[in-house]
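With one protein chain held back, the other chains of the complex are shown just where they sit.
As written, the chains take the letters A and B, and residue 1 is the first residue of each chain.
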Amino acid sequence: MDCEFVPSVCSYCGTGCGVLFEVIDGRINRTLPLKSHPVNQGKLCIKGWNLHEYINSYMRLKGPLVRENGRLEKATWDEAVNQAARRFTRIKEEYGPDSIGVLVSAKITNEENYLAQKFTRAVIGTNNVDHCARL
Amino acid sequence: MDMVKAAKELLLQDKVDIFLGYRKLDGHQIPHGFTKAHVDDLDQLEISLNRYPLEKIACDLTRKDPTLKIGILARDCSQRALNLLYTWDQLNPENIETLTVNCCPSSLSTHGDCSYLKPKITGAYKKAHGIDYNDSPKNFMAEHDSQDRLSRWMYEFQKCIKCYGCRNVCPVCFCKECSLEHPNLVEPGVLPAEVPIFHLIRATHMAGRCIDCGLCEDACPAHIPLRMLYREVNDAVSDIFGYVPGDHIEKSPFSIIGKTVELTPAPMDV
Partner (left out) sequence: MTVKRIAFVQELLKFMGLEGRLHLEWISSAEAQKYVDVVTKFTEKIRNMGPNPLRAINEMKKAG
């Protein structure tokens, strides 16, 4: 049986607390705070304590899914992106650009946040973009 | 060093299958499980200044494979935790080998981050409105009257964000269905936590169980003086029942049905 500990950074909010994963036989079993990390100094919030739960969850998405006939079916990236683009264009033509809103979050990188707001303002043509921390 | 040699011997002579100690990785001192296959990694073994609950990791390993033989680098508090876990049948004493290290400060070595060895500094506002970390329970009872005590503890408990860090890091907490997650006792999804019931539930469960390692206080993001609270709880247990958790392998008085000490219900004083 193998037991090793891997230091990492929490994937939730923008604070970036240091965490330590207990890996037994290649599977993440428990999360502990990293006591010598300068940001959190050995303390975590409830989201950070439960990182190991979602990593191994059966509910994680493994590929793009497209809703057809009321059910979610597996699709390729091209099919999914094309269908999303078609539907957004149709909604924009029918109801106007201000009917679409975009929500970004601290879980994605700053560069992705910039891309999302540029997409909303330049491509869709609306100001309806907001962030979970009102950034 | 003798420690490295002793640990290598334990692995090479097959007395243990895995040895839990600390090593340095990217500047952080973190725990590591050394195995026979990589026995030369033990040259990096060191006593960490940052303490982690190695007994909890041993419990996790035992849950997956009950026949596994584990070696642990144990400080004084780890030794007490192991005694308690043997009492509660979480670990088998025949499968555990300990390498005891001294955690008391001396002129030769720096000490770990235990708040007994390096006391925490309490600020002025906290001393005036809350509770001093380094206070002793008897002192606290003597200095403040009933209403003062209540308002001070409420000041501390109201900061709780219900992160469950105290329970997650505690080396002697192992219940699969924790009372703190029971919907009838602690309403789920409500913040701030219902004070003081959350902490009183935890304090009642720590009676006869807390071994005073201080990891809960280190893990609390709201700086609540938990170590002092559980120390008082166990002082009450040792005064009434004469039981000190972790000293020997004997069962807690709360888990034995029957008289351990002569007690009569206290009369109502009007």
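Here are a few things to note about the model shown:
To be clear about the criterion, a contact is a pair of C-beta atoms (placed from the backbone, for glycine too) under 8 Å apart; a residue touches a chain by one contact, two chains touch by 3 or more.
As the structure is a computational prediction, the values presented were derived from the model and not from experiment.
For the omitted chain, the shown partners it touches in the full complex are B.
The residue touching the chain not shown here, chosen from B:67, B:147 or B:184, is B:147. Across the entire complex, the residue among B:203, B:222 or B:244 in touch with the chain not shown is B:203.
For chain B, the residues touching the absent chain in the complete assembly are 137, 140-141, 146-151, 153-154, 158, 196, 200, 203-204, 207, 232-233, 236-237, 240-241, 253-254, 257-258, 260-261, 263-266, 268-270.
In the analysis below, only the chains that are shown with their structure count from here on.
One simple way to say how far apart two chains are is to compare their mean CA positions; for chain A and chain B this gives 35 Å. Remark: chain A residues 1-5, 7, 18, 20, 22, 24-25, 29-30, 32-37, 42-46, 49 touch chain B in the complex.
Those residues of chain B that touch chain A in the shared complex are 17-18, 20, 25-33, 35, 50-53, 56-57, 60-61, 64-65, 68, 113, 161-165, 168-169, 218-221.
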